[in-house]
Every structure is written in C-alpha cells, then in structure tokens.
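Quick one: the structure is below, and I'll ask about it shortly.
All protein chains but one are shown at their positions in the complex.
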Amino acid sequence: MFNYILRRLLVSIPILIGITVIVFFIASQMPGDAVLAMISTDTPQAEDLVKLRRGQLGLDLPIYEQYGRWVGQLLHGNLGFSFQSGESVISVIAARLPATLELMGVALIIAIILGVFLGVVSALKQYSWLDYSFTFFGFAGISIPDFFLGMVLVYVFSIELGLLPSSGISTAGNAFSLSDNLRHLILPAFALGLARTASFMRYTRASVLEVMNNDYVRTARAKGLGERLVTTRHILRNALIPVVTVIGITLPTLFGGAVIIEVIFQWAGIGLMFINAVTGRDSPVIMGYVLLSAVIVLASNLITDIMYSVLDPRIRYD
Amino acid sequence: MTISLNIPAAGTEALVKGESLWIKARKRFLRHRLALIGLVILCVMVLLAVLAPVVAIYSPVELNLDAMSQPPSTTHWLGTDTTGRDVWSRIVHGGQVSLSVGLVAVSISTLIGIVIGSIAGYAGGKVDLLLMRVTDMVMAFPSLVMIITVASVLGPSIYNTMLVIGILTWPGIARLVRGQFLSFREQQFVLAARSIGVPPIQIMFRHLFPNVVGTVTVAATFGMANAILQEASLSFLGLGVQAPTPSWGNMLRDAQTFSILEGMPWLWIAPGLMIVLAVLSINFIGDGLRDALDPRSIL
Partner (left out) sequence: MSSRRKSIFAMTGTAILATLLSMPITSSAQTAPGAESTIRQAFRTGCMAGPLWTTCGRRLDETVLQGLAHVNWTGNGVKALLAESWSSPDKGKTWIFKLRNGVKWHDGKPFTADDVVFSFNTYVDPAVASIYAPKLVDVKGYQDFRDGKATSLAGVTKVDASTVKIELVDVRPLWVELQQISISMLPKHLLGSIKPSELQQSPYWTQARVGTGPFKWTKYVPDQFIELARNDDYFLGKPKAERMIYRIFADIPSIMNALSTGEIDVMSYEGGGVPVSDIERMQKVPTLTVLPNLDAGLPTYLQFNFNHTHLKDARIRQAMVYAIDRDKIIASVKKGTGKISNTMFPAAWAQSPSLNPYKYDPAKAKQLLKDAGWDASRKVDFIYYYADQVNKDTVTAIQAYLAAVGVNIVPRLLNPAEIQVAYKDGTFEMGYFANGQGLDPSLGALTTTCGAQLAFTWCNKRVDELYNAGLSESAREKRAPSYQEISKILNEEMFRGWLWYEVRPMAFSKRVVGPAEHYSQMPNLIFDLPVYNEVEKWEVK
C-alpha cells in the first residue's frame, strides 16, 4: 500500500509538469496581456510605456524562458508576483483559500446530508411515489445551471424577502463574527451543494439496494429482528461506508463549480480570484490556481482509490 | 440518444442469453416512468429544433424597436426581448444550437474516450500506463479553467464551444471502457479468439466492444446533459455561443439583470425552463438506460 501511494505520488510529478507546460503556453496565447489589460479602455497608452512595463514584468522574454523563470521560482517555493497587484502569488492564494474551502466544505456537507437522507429513503421505499419524487428532486438539482439557481436564490431571499445578504463573505468592515459569516454563506453553499446532492443520493440508493439483497440481511430478518433494527444496524451501516468514496469523486467538480458560484455571490475565494486573473491576464496568478487545482484533482483521485481498497478488500494495489 | 434502444441483439453474442437480455432491458426501461416522460419531452424538443425554420414565425435575430419587451400575446407567443426579437423564435432556434452543442460535444468525447480506453484496456502494460497518465492529466485539468483559456484563445464561437467541451470531457468514458476491457480481456471468449489468430482490432471491436456499449451509452447520455449545462455556464461567463446567435445559455445570461428577473419574467422563464427540461429529460433517459442496460453500475 505504501509503495503504491509513493508510486502514485511520483507519477503525479510528470502529470503536473505536463499540465503547467500546456496551460502556460496556452495562457500566453490569450489575446492581450497583463499590461494592456491594466490600462483602462478610456485612455490608451503610449507604446514606449507598454514596452517598459512589459520589460518590468518579464513579458518581453521568449515564452520558454518565461516558463523557465516560473519553474525556477517554483523550485524556490515561490509562485511569483501578481502582475495586477504586485503581491506574492502565495499570499494572494493563501488569503482567499480559506473562503473557498469554507464554501466547498459546507456545500459538501449539505450535499452529503441531503443526498444520503434522500437516497436511503428512496431505496427503502423503492418504486414508491416517494422514491420517484426524490429521484425527481435529485435530478432537478443537477439539471439547473448553478448560475441560474444562484441568481434566483439572490432574487428571492435577498432582494424580495430581504432575509439574507446578496453577496460577500461578511459585512464589510465589521469585526469577524461567525453568525454574520454564516448568514452570507447560506445562499452560495446551498446553490453549490444542491447540484452535488444527486450523486450522493443515487449512490446511496444503489448501495442500500445492493445491501438489502444480501444474505445476511435476509438472515437477520429471518431471525426475527425488528424492521427498524435491520435497517439501522445491518443495512445502513454497511451501505453507507462505500458512499464515502463519492466524496473523492465530487471534490474536483465542487472545486470547478465554486468558480461560478463565487462570481455570482462575489465570494472572495480563489475562484473569483481566478476569473479576475483571467480577465486581467495575470498569468502568475492563473498558474498558481491551475497548479493548486491540479493538485486537488490528483489528490482526490488518489484518495478515492485508496478508500476503495480500504473499504473493499477485494481491490488490491500492488 | 434513443438509438441505443434499437441496438441489434447480434451485437451481444458475448453474453449468455443475448435476445432475452435486450427484451429484459427494454422492459426495464419502459418501467422507468420518469425516463419515458423524459424521452417524450426530448423528442418534442428535438422535433421543434429540427423544424425551427418552420415553427418559428419570426427571425431569431431581426429586431423590431417598435415592439420591445412585450409580454406574451397572440402575435408573440412568448413575448419579445429588449430589442423586440420574438422569444419563441429564439427559443426554437436556440434549441438547435444548445442541443447540437450537447450532441456534437458528447460525440467527440465519446469517440476519443472509446478509442483511448479500448487501446489502453486491450494493450495493457506500458501503453496502458502511458495512456492512463495522459487521461489523468486531462482529468486534472480543471475543465472550466481549460475551457475559459481555450475559448479566449480560439475566440468564442459555437464550434469552439463544442470542440472544447468534447476534448476535455473524454477521460471519464476512457476510464470506463478501459476498466471493462481489462476485466474482459482475460475471459475465455477473448482467449479463444486470440488463439485462433483473430487480429486485435477485430477482437476489440467485434468481441469486446459490444460488452461496453451499454455502459458507454449511459455515460454518454449523462455526458450530453452535462455538455448542455457546460454551454450554459460558458455563456454565463461570456465565453459561449456569441450574440446574435441565440442559445438557451446566452438567452438566460441576457436575462441576468434584476429588472428583467422581476419585470420581464418571460425572458428568463422560457430559456431557463428549456435548459432544465432538456437536461432533466436526458438525465432521466440516462437513468432509465442505466437501469435497463447496466443495472449494477452506480456511477
């Protein structure tokens, strides 16, 4: 097992290199650059200035040299400096990552609780109207574009009903308070979580159905155990363990989906940062984000595979 | 995506009782009521999109500044938008765009996925290792990141949207196909075929492939639903299908101001409902197909 993990980690290195090379070169092909993006459309700038600024940011070097510089910095544990604000990319990301993790975490919890609950009920009542309506609900969740769901939530809960704030992480300028933060979190977390509920629900439902047909469940029933006891002690306990692996599968899509939700709710996380960086052609920040997201995806894949083997002894990695 | 229902039974010679299996599958599918409803709705949508030039009374792009922002009426069934274009005409033409983006994108990704997955699964060893690392790499590309970058490099257009979504969403299918191939390739019927000298290509497509058709169909169905959603998200970020060509995604994006949300609900209800209905129908069909073709999968 240890060897397996080590090998997977080693294999990730060329993958990461491949990704960064491709993204770096593609990003350099984007029309316009950071210098031009920082100049307002109302006041164009003189050529010599643009040249100076490009030189200052290293944008006048050939692209492979720029990549070399970036990797050089990376090896020194440094991701470069934002073209837009001059801050170091590590601190740019570090300042925003907790917000994204909070959003993703709560969305995941919403998705798990809702998904597992609906999944268990619809499996226990297979082919009932309850099963159908929950299935319908779950699928409706993944069928609504999340930006549209976000817009409607803002419209209903903050503009019309005035119950919750329309955007942001906390009331600007106030000392941080958890309740204030949570109030800002409800809408975006729900918008992000609802779309992921369905996969937990479907997985749970299938898993519960599979366990229900197992011999030991029949044995338990035959022994005369009460239905509730059979359900809780035998079915749920065994059926819910594999559901854990869905978390690993969900993480990358959660990470991607957070971008759109952060834009709609102006949630100051790294998704919003990334979109701003793309608009501003801020390639050090773009690269920082890409590197981070690739690491997250690779890590989730690895964790998923490990969980599979831990949970299902039949799967073995040598 | 209805073709899969009519796959001839001959393609399943590898499994024990081919004929009865397909009848069983069809029965299982027909029992999935939501899937049936989804199928009907999708057929209607496809029909409307195909017949768009006939059923749309007005041009989807021509404006009429004397008839701006009108609510639904007998002349404009779904009202008009902020430049006086007929919403119904835009919806049916937009359907053409959105559904074909979904279909083309998923065809591209399925094709790439099958080719790479079957080569990796059949060849195994070093080839498998290499191809799977490439797959991992594409998978680890945050798709939205890549789509945004590629769309802004190639320029946003309907074809680029199809291409980009297609090129970035194949790893799922490739992994599925590879997994199945790996498990089948040591089985008796494959070993037998190999021993009598059947060429690998033939083994792959004559003997192994029919076994994964079900799984791939199910995955492709969900993939199409996803591609339609991706197009909408891209349009939301301004990187999808460009004006004046209507797509459900960019119609919905254009309705993003709150004065429209509040005062002109016909501008967002129609495209919003179309996206949700289309994606929901396709997802239900996928769910039905899964129950029918691949009951043990829990993807």
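By written order: A and B. Residues from 1 in each chain.
In this text, a contact is a pair of C-beta atoms (placed from the backbone, for glycine too) under 8 Å apart; a residue touches a chain by one contact, two chains touch by 3 or more.
Predicted model, so just to flag it, every value in this text is computed and none were measured.
S.K.: Identify the residue among A:P14, A:G32 or A:G105 that touches the chain left out of the display.
M.R.: The missing chain is touched by A:G32.
S.K.: Using the definition of touch stated at the top, determine which of A:S158, A:N214, A:N238 or A:T304 touches the missing chain.
M.R.: Looking across A:S158, A:N214, A:N238 or A:T304, the contact with the absent chain belongs to A:S158.
S.K.: What residue numbers in subunit B mark contact with the hidden partner chain?
M.R.: Touching the missing chain: residues 61-63, 65-66, 68, 82-83, 152, 156, 238, 242-244, 254, 256-260, 262-263.
S.K.: Name, in rising order, the residues on subunit A that touch the hidden chain in the full complex.
M.R.: Listed in rising order, the touching residues are 30-34, 36-50, 52-53, 55-56, 81, 84-88, 92, 95-96, 154, 158-159, 162-175, 177, 179-180, 182-183, 186, 232, 263-266, 268, 272-273, 275-276, 279-281.
The rule is simple: only the chains that are shown with their structure count from here on.
S.K.: Round to the nearest whole Å and give the separation of the Cα centres of subunit A and subunit B.
M.R.: Centres of subunit A and subunit B (C-alpha means) sit 22 Å apart.
S.K.: What residues on subunit B touch subunit A, complex-wise?
M.R.: 33-34, 133, 136-137, 139-146, 148-150, 152-153, 225, 229, 232-233, 236-237, 249, 252, 256, 258, 261-262, 268, 272, 275-276, 279-280, 283-284, 287, 298
S.K.: Within the complex, which stretch of subunit A touches subunit B?
M.R.: It comes out as residues 11, 14-16, 18-19, 22-23, 26-27, 29-31, 132, 135-136, 139-140, 142-148, 151-152, 155, 159, 202-203, 206-207, 252, 255-256, 259-260, 263, 274-275, 278, 286, 289-290, 293-294, 297-298, 301.
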